[in-house]
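Note sheet for the following structure.
Removed from the display is one protein chain of the complex; every other protein chain stays in position.
Labels for the chains are A, B and C, by order of writing; each one numbers its residues from 1.
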């Protein structure tokens, strides 16, 4: 046994040594030449702070609100399972809003309940039905994913319970005629064209390769982005959730000499994809949507992430110092993707409660007529439940951090 | 009802008729890079497949938990490298110190994998063997063990992959057929092949290897002839673990962010498919099957236009091969083959 | 099987192992030696068998009535509320029980390890969705009609998968079914008509609306769905019982116990394996159709291998080979994460560990009961036992004469 191990180790050592010595001797061709377009590192300066709307509505309100102690808001969405992180980002944001509200409004202690769907449409009907049955729950933040939202939207509708999704971006969600569904961010139809404009405009890319995953989000966004890219789009590929090896896709991209790659999906695949792309000598830019904009992307893509840009119909909450520090104090973590959406959505509902809308139908009417600034954006919905004129922001990676570079796509 | 449905099918799919397309120019253009990449990943499959094949040869058991033996090796690599201070950027080290560091990671990975394999055998399979449980019981236990390990890791390390650690910056070293070959690819393929050759020699020449073959061929006779069956079984598991540990190092080298609780599961299934493809129980078959599976997947996805096809193609080829050659390409039997 | 092995001798390895297994004390799943059968529910099965027929029926009727009333009683400690609506939880449990009963035919009876059972569940779901959803371009038929169609289509897929693979050695089946489970999910992504993760909304449901115009079978209204599923579950159980106590069941168990010997005894093993696969698939499709009808939305999420392994866990937990055990196992695997939402993250660990521990310490699951394989065996066995007693008495009385009688 022992002898074998030694032999194995020796063999591996010999091989490694041989090869490493070999390549060290060579004047390593740094630019492998196969990536066309040149290293078009567009230098867009990072924003260090953004203008927070002066009269943004904050959860604390005026501190004079009164409401029954049974008043409850709920979060319904993933708390466990593979999609848990997204859910945690969101309900931590909600929790922060509710804590701030309750702290300053001694006479209105709003309760907070969480229901776990694991992000699974098959599981979602149970918790949603349960939540709609509880009369004290008058407003809901959720559900984060498009699939589960599709499966349960009609239940909210039947029970006339208002819910604001902080993350579901499938455009068709608002085509169901549901009067209780409100989307707290721009949908894929907003982000896609903006991303396309950003890539071909500010980033100056001429040959864009689009890779999408198999998620509802990735497919929807891939479609609207490729429509926006027009002639600049030189090729597409599709990958699956859970895929780890992207070498075939990468060789197609390298042979196509793309100078920008747009990845329409989540960081779990996007990060190793970018990492492998750069390891194969790709020198162009890598652009992803809000599904990629997470610290996990940088952790998993390593150094390769330096070439990455992100688009997001969300405001950089981490740049709003009050929000960032409060969030950190509460959750011992930086705000993540959709944290501020959760916070703002909860704020809309809390403001309604403070204004005396303390049953389901009144709160629904309140949200319908809402027209105020939130911390991240202006909230006013059209009759389908879409935000009017949401802003898409651009981000980039600088020194291992995601930093905003301002609004894009206008 | 059914005829009505069938007549409707073309109409239904008319608007999206082109879900299968054959992009031959793309395959021609990317053929060599797909080949080199396929061989690289195929070598990793092959190393893992060897673990399946050896255990199957000796125990007639599909050790579903071998994927977890592998992933524990990956964690071994990860923890060693992060302990040694590797980070997201390639370290600026001399070639010599990189080699030392990698060897250290290799040793830890091999230990982690071999220990996992050892414990798995002792805790899960041995009790079953003692009471001569039927095959189905072994299989279900193996699946249960695989889940147990995966979700223990999940609870300890969370759902996200570990941060990527770069061992060295991969560089192209020469060009063949207009395609660059990277040092990383060469290291993985050559090292994997060397390890497999050593394994083959070990099994065909050494005393322990003869014991393994004897047990594979006929456990009872082997026992009568003085072979310590229990010792052979545990040795087989440990050898499988060692190879999986080595595979883990190469895997993390290639996919730094692949260290995740369920990162081994699908890879394990594919490695097992590779073993079956080549002929389970056959050491050379594992190598052949692994390389073939790597190539087929890559060619398939390029030909069919997107990488979602990879697993479909690999699976269909596996079924076709099994239909034509139920024993796999090189035939089964660890005991009878030369290796 | 030997047919494809050509002139290669099957002997030693397989034959001897089978021989070993037979003589060994080891117990296959779903089967249990009487000697080691006593466990947590010690002797329950035997006591049950000893009851007179009328009492059995009376007891069963009470159990069935209680089962129907379950969502209405909503027992405090058992209820999954406040985390999950209890009526819907009951529906989920019933669907899982149905899945387990179907998979039990494949694993428990015929001894075929199907790790891709989720694929049949998925096919059933998709058939229903594509024939009823407004998002689908297929023709539309009423929901209730999709149930037989879903079963027929999944049975067709079962045969399609079974015919090439069931000729292979038993172990390969596990890997091929595992692959098949993944393929169905991936094809749902690739084939545009199946809409991938975008999925199908407004999947149909049985007709009828209440006074306020809300459908009786709304996706939030668990009770009618549960009653529908429970009724179907009972019918499936009765039919599965018919199969068990027939030539079909005996042939399946014979295949599970010793496939070569079964073939030699004139059992067309391949044909019966395909039947087991097809019938199992049909029940899988049925449960998929029921699940998708209730949820009202179908996409490719969650038709994954991991869920498939939970299905296997459900069967094994309850006691493979035992219908009642399968129901218990299926219901438990669905119930535990719904009831104890705090441990949802632990469920895979719990069930994985349960698989290992059950296989090591209690291979026959929670409820151990042997299959009844003869439709009219009851009286015969009673006669045998009576006869044996009488004989013993007789032998005692006049030793030596017995042989000549």
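Definition applied: a residue touches a chain if its C-beta (ideal position, glycine included) is under 8 Å from a C-beta of that chain, and two chains touch if they have at least 3 such contacts.
Assume contacts and distances are computed from a predicted model.
UniProt lists the omitted chain of the complex under the protein name "ABC transporter ATP-binding protein" (options: "ABC transporter ATP-binding protein", "MoaD/ThiS family protein", "hydrogenase (acceptor)" or "Sulfur oxidation c-type cytochrome SoxX").
Shown chains touched by the undisplayed chain in the intact complex: C. From the options C:118, C:174, C:262 or C:290, the residue with contact to the chain not on display is C:262. For the chain left out of this panel, the touching residue among C:243, C:336 or C:357 is C:243.
Residue in contact with the omitted chain (choice from C:142, C:164 or C:377): C:377.
Summarising the interface, chain C meets the missing chain with residues 2-3, 6-11, 15-16, 18-19, 21-23, 28, 31-35, 239, 242-243, 245-251, 253-254, 256-258, 260-269, 275, 279, 370, 373-377, 379-381, 384-385, 387-388, 391, 403-404.
Criterion: only the chains that are shown with their structure count from here on.
Shown here, the protein chains touch in all possible pairs. When chain centres are set by their Cα atoms, the one at the greatest distance from chain C is A. Rounded to whole angstrom, the centroid-to-centroid distance between chain A and chain B, based on C-alpha atoms, equals 34 Å. Centre-to-centre, using mean CA coordinates, chain A is 41 Å away from chain C. Multi-chain contact residues of chain C (touching two or more other chains) are listed as 186, 189, 345. Chain contacts: chain B has residues 306, 308, 311 touching two or more partner chains. Partner chain C is touched in their complex by these residues of chain B: 1-2, 4-5, 8, 11-13, 15-16, 19, 56, 60, 62, 124, 127-128, 131-137, 139-141, 143-148, 150-152, 154-155, 218, 220, 265, 269, 272-273, 276, 306, 308-309, 311-312, 315, 318-319, 322-323, 326.
Listing the residues of chain A that touch chain C in their complex gives 79-81, 84, 113, 115-116, 118-122, 124-130, 132-134, 146-147, 150-152, 154-155, 158-159, 170, 172, 176, 214-216, 219-220, 240.
Note for the complex: chain C touches chain A at residues 80-85, 87-89, 92, 186, 189, 196-199, 201, 214, 218-220, 222, 291, 294-302, 338, 341, 344-345.
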